[in-house]
Every structure is written in structure tokens, then in C-alpha cells.
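A selection of the complex's chains, in situ.
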């Protein structure tokens, strides 16, 4: 399987490295609007520097990984689909539902496969938790998702991110759909700016609690914050008729040091690069497997669309201070 | 300090036992609408059986403990206040805010002290957590309160309980006020009947998630359920600028048994009698101390009123499916 | 059941308090070589001050609790037995095996009951662990007992204590017998003075590891130290064919505080008064129950003798640097 990478930022680099360590795929070419950056990565991973268009039109390439900025996603998806390339696209697909629908139609018409980068579904802990639901819990009553970043992104990023719900909580909305296996019927969110006034000045929030009703009766609550002083807080709790599943944070090590001030463990891993290292590998393998074995994509375009749909409804709920139906 | 007990049910018995083991108080008399029951307790704890009125009018008695059914609370409070007795009353004070206000005015006019039985404030773990907030967290951003019962009360009880919010979540509303040290500005709740259709037939719910905005900016989410298969689930999580405080469930013992199926601990303690054994002792001591040393009551009539005010707003939010301001 | 207390030190006070809170026993009289001390306790618990002899000869008294210094234990046991009193005696019975044998013969001849104060057998965690062995482990292969004090006793105490094995590890030797349900066949110990040179100057050690072979094949290792900087370290680990049981330390509370330095719990409870509060109550209840219901004593004179026998063998092993058979 021969791969082209569009977008050589932090996430692009992760994927490049994971392709490099995979036996059954090869990174052929890399593009980035910053060609210097593309060059560095291409040397490290033994690939060519091409433009995004050249990658998409390159007959040698089977699949493209789109890791560029959100506003470019749909164009690249459409072009790649038309060029017959399979597509892996980072989240969010886009911020406009109609445009997403248009793009997904084209993808389908072209008969190519599209995976969206909700990598957390592939986290060993979370995917084991998902399996445990059906094995041990039965009907899900309540899910609690904690998702807090160690520190806010740069203000520049906030400006174009689409806001906390579309940029950050979107992973949690997808996780809620993944775990319940059902669709959201109603969203209510509350949020405020408690961490950094600059975020508030841009009209965004940094602290939020969102509650979701699902069609199958499950209730989900998600708490988000753009900053903690203790690292990346990523936890799940699933409560059902058969019991409760809890997934705690991961740490650098599990050593316990006991002294006159008490017993201490390391704080949680710093951020997504550390916490989800394994899930990035597994989502790539899942994508390559689906292509190789012609099996369904585990996290597809509809998943990408539904998460943004929930995020937009949460944003509306916040603005209008009322529950919003989907 | 000489005490009269009105209401000799499960909670009355706890208080009777705790008075018995206290050096600086003596249980003089017990009343119950079921005189047989009053008789059993009076023999066990070496007290007289009297009627509620006789207790309230008894010149030997300094304070009354009101543990009778909710609909009798305010009358007994008013009569006791007028008779110059200090009062400890179980929660909820009543289900009607105006009537509560009337009673509290009389209590104040009579110059007696009134404590309301939100015992969880006195739990060693929760009160330590409260202390840790000011010592270690600083500004509180988000609080999560998990409060699930092991099994629903009898259907007969549900009929007059005032519903999940007034009967069960009221403890959690008080805990939220206690931990934030602030007042609720807005409530949104979602709820449904997932556990027992009989509860739904009575117009009540058994599963709920409630989100609260506080005046100081804190956001609180409470998840309630009338049943688990693993015992009484009573946990706190407080997230602030200085870090996070977590209070887990308590177990019979902390032994870890490891075998071919994994590593196991006991499930949480079964219910409130086991989980809050210590907090009932401490709330009684706090009441007796306040009387003896003329210090302010730690959980007073206003606390009793505010919790029911939040509960009624949560009920309204559920019925009208919208956030309700207080 | 009417009780006389001989010895009003720290342990005596615990027992006095526990008798006071028990319904089916009454503390009649207290003696101590320090009469001022006896007076204080007698006022607190509403008992008379008598001499030890007066207590033993008092016809009103059913049982005596011997909490005086070790060198007085056997004399009081013998006198009390001859006076027909049941006896509860603190550990160790004495430091001389022949003298213990003599005393036990007299106790038996007089037909009174004798319980020895190995209170840890009655600890809720340890006694649950013991039950779990037969329920879940089957044959025991290895047991590890960790037993470290927070700080050394006063040098004056060390002088007459009989040394680390007879004074401190003796509890652990009893625990090993209790858990294995078998007798020691061989002991090997190593020890040194690492904490306080004054202890070494008195010919004693403060740090030791002792290994025991039991007749049923179980191997036990005990690690002792006279000081930690983190409180009282009291843990068990039992490994058998059916798995492993672990009993961890107890803490003031189980709150987890997470901040930029990691996640922290309280250190272990400070010392035996805190850690074994419950076990002192339960051992007293067990004694009173055995007297009342004429059932066998749970921790009797033979148990008291065997523990000191192991301790003396451990001491010999240390001195001769070789394994010692019992």
C-alpha cells in the first residue's frame, strides 16, 4: 500500500512515523504549505516532497492521508476521491454540514474508502471498555466522559478552530456515539470562559459541561476544560444494568512513592501525543487492513459528519441556553 | 443535654444509638405513630415512651430530634420552637417553600436552634475534601457528584416522597452548595424511568443527570440512579485551578484478591446505614456542640430550604425541558 | 461481666474505654503502680482505684485485664487464676518459656480462661484475609508480613523489652501462626542497627528480616523496622495455589489529590492506637463472648507461649548466625 501525506504538522508526523514502522505500507510523498517542514519529514522518512495536487494525481499512490488545516479537508477529499484514492482524513471533516454531505456523496460515487481520524476509538483501554459493555453491562444507563487538555492552544488556533465543541469536544461526541452505539436525540450545554480571558474575547469558551440524550435511552455527560495543572485528563465511566466500567488516566509509570507527605503516583501523561501514541498506530493499521481486506472502515464519513452535527447543536444550545434537538 | 426523639424508624434508631454512646447527652423519651416500635427502642436505649406532644411540652427536655415522615416536619418544628426546644430535623424540611419560610421565621423568633439532617457534610471523607478545596484547589471549575442507590425504595414510599429530586438528589444539591460555598443560579435536568416501570407509572423517574450553574462560576453535574447491582455509589470529584480532588466509594475492606480471573476488591458498602455510619455520629456531635458552646449550627434552616428550592427547580426543568433560573 | 484492670498505661486505657462502651461488661476497678494515673482513668470511666491484689481478691470481679509491665504478667496470672478470675493478659506473657509453662499449668488447674492480647488477629482486614485463605487460596506457599513502626520506643523501654523479636516481631510471629494454621519448624533471622545507635549500644537491633519454615510447608518472611518516615507499615501478602491475597495499610482517608506533582493519597495511619482501634474492640468482645457463652478462647495461653518461643529462636538465630530448629 503506497501512501501520500498531505499536511506535515504534528499529527502528520505521527502518521508518517507509524507508516514507516509498518511492514505493509510505504510513505511515498509528503506535501505541506511550509515546504521546509515537508522537506525535513521527507528526509526523515525517506519520501519525496510533492505538492498536494501532485500527490493526489500520482498514479503510484493508493491512498492519501489528509492532515492539513480543517478548511482544506473537503477539497482534498473531493479531489482525492475523484482521483480514485482511498482517504484518511483528520477530524473534523469540516464545520459545515451541507458541505460535508456533498463531499460524502462524491466519495461514495467514486467508490473509494474514507476513514475519519477519531483515533480514540482505537485506544486499547477505550476499545476494551467498548467490548466490556456488551460482555458485562448490558443496557447502558449513564456515561461520563472527562476530557481536559493540559493547556489551551495558541490564540491564533482558537480563532479558526470552530470553538471548543467543534475542535475539542468533538472527540468526546464521537466517543459517546461509539460507546452507546446509538444516535443523539438532544443536547444541552453550559460553558464559560474561566481559564484565559483571551479565549473569551474571541467569543469562545474554555470550560463546558454537555449533556446528551441518546435514542436508546442512554444519558451522557461530558466535561471539558482547556487547561489543567496536572496534564491530560482522559477518563471514561460507563454505568449500566450489569455494573460499571471505569477507565482511568495513564501515567508515565505506576510507581508508588511513600514518604512523610503521603503516597504518590505520577500525574497523567502530558498530552495526546503521549496518551494516544498507541491509538494512532492502531487507527492506521485499521485503515490499511480495511483497504487490504476490503472490509468496512471502522470510523467512516458518517461518523465524521455526526460528530460535527452534535458539536454544532451543542454550540447552538450554549448560545440559546436551551436543549437542542438533532 | 436531654433529648426527645420523634419518629423511631430506621433513621431515628441511628440517632438513638448515637445519643446512647455519647457522654454529654441523654435520650429521655421516644415517640412514634407505631407505639410498638417506640416501645422496642425505648427499652433498648433506656428511655420513656411518650407522645410527640408530650415530648415537645416536656420541661425536662432540651432538644428534639424530628425523624418522623416529611409531611409532619414543619408542624413539629413550629410546636417545638414555641416550646423553646432546640431542634434537629431530618431532611427534607418539607416540599413547600412558603411553608418552610413561615416555619423558619417562627424558629428565629423563638430563638431556638435548628439543624437539618444533611449528614453527608459530616462524612470524614467529604468534609476533608471540602477542606482540601481551600487548601489546595483555589477556584472551583467543575464538580461531579455521583449518587446512586443500591435499590429503589418501596413503591409506597415513592408515592409520597416528592420524587427523585426532592427525596434522593436533595442530598447532592446540598453537597454541591457545601462544596462550592455558593448559590445555584440555574438548573437543567434530564431524567427517565429505566429501572422500574412502577416508578414511571407513578410519574416519577429513576435515572437522572442534573447540571447546575453556581453564582461563583462553578459548574456542577450530578448523576443519580435508584439502583445499581454493586451497592451504594457515592463519589465526588472536584476540579479547580490548583488540581483535582477525588473521593471514591468505601468498601467493607480493601483486601485485593488476585487469581486467574484478575485482581478483585470488595464492592462499595451496601447503603447509607453502612456508608454514612460515621457521619451520623458526627452530625449529632456537631448539633450537641453547637448547643453546648452556643456556636452557629453547621447545617441550618436556610441550608434545608435552599436544597429543596434547587430540587423543585430541577423538577420543573425536567417537566418543561428547559434550564430553570432560581 | 465485671472487670478489674491492672495497669493503666496506654493499652490499659484503650481497654478501659472499650469496656465503657460495651453493654455487657462493667469496669469496676483500676490499679496502677502510678496511683495518680489510676485515679485519672478511674474518674473518666467511673471505676474505683484499688491495688492489683485488691482487684484480684475482689469477690465482685469476674475477670481481670493485665496490662502492667511484662515482668509482672505471670505473677498476676497465677494469683488471678488461684482467685478464680478469668484473665486477659497483654503480650508477651513473659520472656521465659519454663515460667510460662508453669503459669499455664496453674491456669488450667484452676479452670479459668486466659486470653493473650494478640489483637491483630481481630483486625477486620486480617481476619477477613484469614477467611479468604480457606475460601480462595487453598495450600499456602509463601506469606510476607511487613511490620514497621513509625518511630522507636524510648531507650528506657528498649532496655527491658526483651529486644526487637520478643517485643515487636512477636505480633508478626503470632500472625504467621494464625494465617498458616501450622507450627514453625525452623527460624532464620538477620538483623542490624541502622536507625538509632543507642539501640545498638544496648545490644539490640532495629532492622530485621526473619524467615520461617512451617510444618505444613509454608514459608514466611517478616520484615521489621523500628522506624519509617511515613507512619505505621502493617501489610500482609499471602500466596497460595489458588492465588494471592494482599492487605494494604489503612489511611486517614482515601482521597486522591492530583496536581502538578502527581496524584497523592494520605500516608498510612500513624501507629497502633489508630491502626488497630477496631481490633482492640473486637478482641475484648471476643473475650467477653467466650466467657459468657463458655466457648473456646480465640487466642489462648498456648498461642501466647508459641509466639515467644519463636521470638527466642529468632534471637538465637541472630546471635549464632544459623537457622534454629524449634
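The letters A, B and C name the chains in turn, as written, and every chain counts its residues from 1.
Definition applied: a residue touches a chain if its C-beta (ideal position, glycine included) is under 8 Å from a C-beta of that chain, and two chains touch if they have at least 3 such contacts.
All values derive from a computational prediction rather than experimental measurement.
Here 3 copies are displayed; the structure file describes the full homo-oligomeric complex as 4 copies.
Note that in this section only the chains that are shown with their structure count from here on.
Steps from subunit A to subunit C, minimised over paths through touching chains, total 1. A centroid comparison over C-alpha atoms places A as the chain most distant from subunit C. Each chain gets a centre from the mean of its Cα atoms; for subunit A and subunit C, those two points are 58 Å apart.
Averaging C-alpha coordinates per chain places the centre of subunit A 42 Å away from that of subunit B.
Residue numbers of subunit C whose C-beta contacts span two or more other chains: 258-260. Of all residues in subunit C, only 229-230, 251, 258-268 touch subunit A in the complex they form.
Contact residues of subunit A toward subunit B in the complex are 139, 141-142, 144, 148, 186, 188, 190, 192, 194, 207-209, 211, 213, 217, 219, 221, 223, 225, 228-230, 233, 239, 241-244, 321-323. Listed in rising order, the residues of subunit C touching subunit B in the complex are 21, 124-125, 128-129, 132, 136, 242-248, 250, 252-260.
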